[in-house]
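Since the structure comes first, as structure tokens, the remarks are kept for the end.
Let's look at chain A:
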Amino acid sequence: MIFQIILLIMLAYVVGFIYFGLYRNITARIQGRYGPTVYQSFYDSIKLFSKNNTVSYGWMFYLGPVIMATGAVLTLVLVPVFSDSDFLRSVTSQGNLFVLLYLMVLGPLGNALAVGTGGNPFGVMGVVRGLTRLIGLELPFYIAVVGLIIAANSSDIVHIIDVQKTAGLNIINHPLLFIGAMISMVGFFGASPFDIPGAPQEVYSGPRTEFSGKFLALLMSQGSLFAFAKLVLIVDLFLGGADSLVMLVLKTFTIFVAIIFIGIVYGRYKVEQAVDFLMKLPTLIAVLGLARIVWFG
Partner candidate 1 sequence: MSLGYYFLLPVLFSFLTPYFKKLGSFTLRGSSILLSLVLFLQTVAYVGVKLPQISQFSIKPPLGIAFILDGYSLLFLLIFTFSALVVSFYMYWFFEENSGRDEARFYVFFNMLIAGSIGMILSCDIFNLYIFFEITGICSYTLSAFNKDKLGLESGIKYLIIGSIASIFIVFAIMLIYLQIGTVNLGLIAQRFHLIDPKISVLIVLMLFIGFGAKAELFPMNFWAPDIYQGSISSVNGLFSSVVAKAYLFVFFHLFYLFNLGSKYMLFVMVIGAITFLVSEFTALNQTNVKRLFAYSTLGQLGILFMALSTNSSQTVSGALFHLTSHSISKLLIFLALGILIHKFKSAKIDILGNFKSGFLTIVLAIGFLSILGIPPFSGFVGKILILKGFALSQNYTAIAFILLVSIVEAIYFFRLTAMMLDKKRAKVTVKVGSVNYIILTLLAVLIILFGVYPSLLTHYTDLATNALLHPTNYLNYALGVGL
Partner candidate 2 sequence: MNLKKVLPLKHIVLSLLSSALLLSVVGLLMQVKTDMFKNVGTIYLNLNMQTAAANAVTSVVTFFRGIDTVGEVTVLFLATSGVALMLSATQRTCDKVVKQESFILNAGSRLLLSVIILFGVYIIIHGHLSPGGGFQGGVVIATAFLLLFLANPNMKLSHGILTLGESLSGATYVLVVIIGLFKMNILLGNFLPHPIGEIGELISGGIIPVVYILVGIKVGSEMSVIVEYFVKEDYYKEVCDA
Partner candidate 3 sequence: MNSIFLLLNLLPILFLYQFGGALHVSLPLTSEFTLSLIQTPLGTFFAYLSLISFLLVTIAQKSKKLACNYYVLQFLLSMAMLAIVLAGDFITFFIGWEIMTWSSYFLISKSNSIDIKSLQKYILFSLASAFSLIAGIVIAYSFAHSFDFSVISNSFKDMPFNIKVALIVLFSLSFFTKAGVIGLHYWVVDTYSKAPNLFSSILSAVMSKMGIYGLFLVYGNIVGYQELKMMFGTILNGTDFGYVLAWIGVATSIIATFKAITQDEVKRLLAYSSIAQLGYIIAVIGFGTTYGVAGAMYHTLIHTIIKLLLFINVAAIVAQTGKNRFSQLGGLIYRTPVSFVMLLIGIIGLAGMPPLGGFASKFMMYNAAIDTKFALILIGMLFSGAASFLYCYKLVYGIYLGHPTSKNLETTKEVPISYLIPQIILALLLVLAGTFPGAFIKIINPILVEFSLSTIPYSGLGVMNSAVGSFNGFFIMSAFVVFFVLILLLITRIKSKAKNNLNRFDISYCGEVPTQDTSLHFGFGFGTDLYRIKFVNAILKRSSSSFYESLATQTKKTSELFSRMYYGNIHNTMIIILLFFSTLFFIGVN
Partner candidate 4 sequence: MLDFFNNTQTIHMIIIIGSMALFFIGFYGIATQKNLVKVLVSFDIMESALFLFFIGLHYQVGLVAPIVDKNLKTFTSMVDPVPQAMILTTIVIGLAVLALGLSFGIEYYKLTGRNDISKMNELRD
């Protein structure tokens, strides 16, 4: 089991960074640039791990990234990666979808604590923006998840995957929910138009302002782990999971690309605009999907 966990983390680490690299690359190409290599982010993280850390604001500043990474890793191990194998099944069965929903917030909280300890106004600004965005951002995703749980009558992800084998994929059965969840996902990946917390153009690095060296590296690494976990989760929920590594990469990549393409097209919302938007159209779409399940399912 321990071996499997390590394997999974490594897989996620690599795939996550590659996707991140691809993200930068594709964005650049669309914007008519060349962009860095696919592995650039990977190199960055390795480099940062070995760099000197210039700044520390006490133990909470130290622990914040660790908590965040812990949250990401925990999320990762609790998401069933392969649908038909026993891979980490004994671990994933200990949790469920609700655990994941809340674990996804635990990490950012740890980070936010560290940022707060740092006391940099820009960092706090980013945190506040992120938390405010959360009000709207999670809503469509929650609705989608609730819809799926009610449809499957279980909050167990494995069960949801199993249901899709017989009843067909959720993306086909519940397209409205999928759309809602995808819009939320755009935000989760920090892509436009919801990339408010980082907002590179305005606050020069948002929550990460004061981090450097191994902390930044840790944050980057957990970001890629987390991104992978989220992608797998979406795949599990809507695309019936993946029974092999190839399928996994294929499906996650598809989702990933979709997110990128959405993200690149739009400019960034202001935070209240984002929340306002998210509370209207995506929520409405998701609620319609949900109503279909509850009243007509």
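As a working rule, contacts are C-beta pairs under 8 Å (C-beta built on N, C-alpha and C of every residue); 3 or more make two chains touch, one makes a residue touch a chain; residues count from 1.
These made the cut because all candidates are chains of the complex that A comes from, given by their letters.
The structure presented is a predicted model; accordingly, all values stated were derived computationally and were not measured.
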**Message:** Looking at 1, 2, 3 or 4, only one should touch chain A in the complex. Which number is that?
**Reply:** 3
**Fill in**
Residue set of chain A touching candidate 3 in the complex reads 49-58, 60, 62-63, 65-67, 69-70, 73-74, 77-78, 91, 94-99, 101-103, 105-106, 109, 112-113, 116-122, 124-125, 127-128, 131-132, 134-136, 138-139, 142-143, 146-147, 149-150, 153-156, 159, 204, 209-210, 213-215, 218, 271-272, 275-276, 279, 287, 290, 293-294
